[in-house]
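Missing here is one protein chain; the remaining ones are kept as they sit in the complex.
Letters A and B mark the chains as written, and numbering starts fresh at 1 in each.
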Amino acid sequence: MERAQKVRVKNWHPPGHVRAPMYLRGKTGEIERELGPFANPEELAYGHKASRRRLLRVRFTMGELWGAEAENPADILEAEIYEHWLDPINAT
Amino acid sequence: METDKIHRWHDMGGQPAGDINREEHDFALWEKRVDALQVLTSSKGYFTVDGLRRVLEDMGEDAFETMTYYERWVQSVNQNLLEAGVYTIAELAERMEQVQSRGETYGECAGSGE
Partner (left out) sequence: MPHDHHDHSDDTQGLSPSGHPYKPDQDHKLTRWQAMEIAMRELLIEKGIVTAAEITATVEQMDRRSPADGAKVVARAWVDPAFKARLLQNGTEAIREIGVEPGVLKLIAVENTPEVHNVVVCTLCSCYPRNLLGLPPDWYKQRAYRSRVVKTPRKVLAEFGLELPDTVQVRVHDSTADMRYLVLPARPEGTDKLDETALAALVSRDAMIGVATARHP
């Protein structure tokens, strides 16, 4: 997954400590930049030695996130999402 | 909201909410010490900031609404230190009893502050 790659955030809803916010799940955005590997917070939170996961900054439009409720659909929201929460969307 | 989705209370983005209260205050010494204990023990590897957050999240919304920020933090730091085996529940209980017997106020019970 590289810059400008389109991605969809997984629509998972596990009960534990995760850092993918609910309002972004299932939403489509594009990679703004790659931040490198970081220890997985989902393992760190439970006191385990954590595996490293690529962290990516993803850019979403407010129109994608909020639909008709968006103040200005072209406004932007950016967030950091770990790679295992992202599915690449390939142009067909 | 779809019923098969577990919406955890701390995950607030986009949820309905009221007016922003812009009142501010400085922190008390005991609160800064809680912060310092978190910074020091996590930097020494006893737990992680994600462990801190996990316990804060698991404390639930009621704690968020009724306890202050550092009241929640001291509970979470303690939980993480217990889980790491740094001290036992009995050691903590005994020491808290001793602390509370020293006087009425934080100043009296904290001794010299050191």
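Just so it is clear, contacts are C-beta pairs under 8 Å (C-beta built on N, C-alpha and C of every residue); 3 or more make two chains touch, one makes a residue touch a chain.
Nothing here was measured: the structure is a model prediction, and the numbers come from that model.
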Absent chain, residues of subunit A that touch it: 19-21, 23, 35, 38, 41, 55, 57, 62, 65-66, 69, 71-72, 74-82
Spell out the interface residues on subunit B facing the chain that's missing from view. 10-37, 39-41, 43-44, 46, 53, 56, 64, 69-71, 74-75, 77-78, 81, 86-87, 91-92, 95-96, 98-100, 103-110, 113-114
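One rule holds for everything that comes next: only the chains that are shown with their structure count from here on.
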Distance in whole angstrom between the CA centres of subunit A and subunit B is 28
Can you name the residues of subunit B that touch subunit A in the complex? 4-8, 11, 13-14, 47-48, 50-51, 53-54, 57, 83-84
List of subunit A residues in touch with subunit B within their complex: 13-17, 21-24, 41-42, 44-47, 65-66
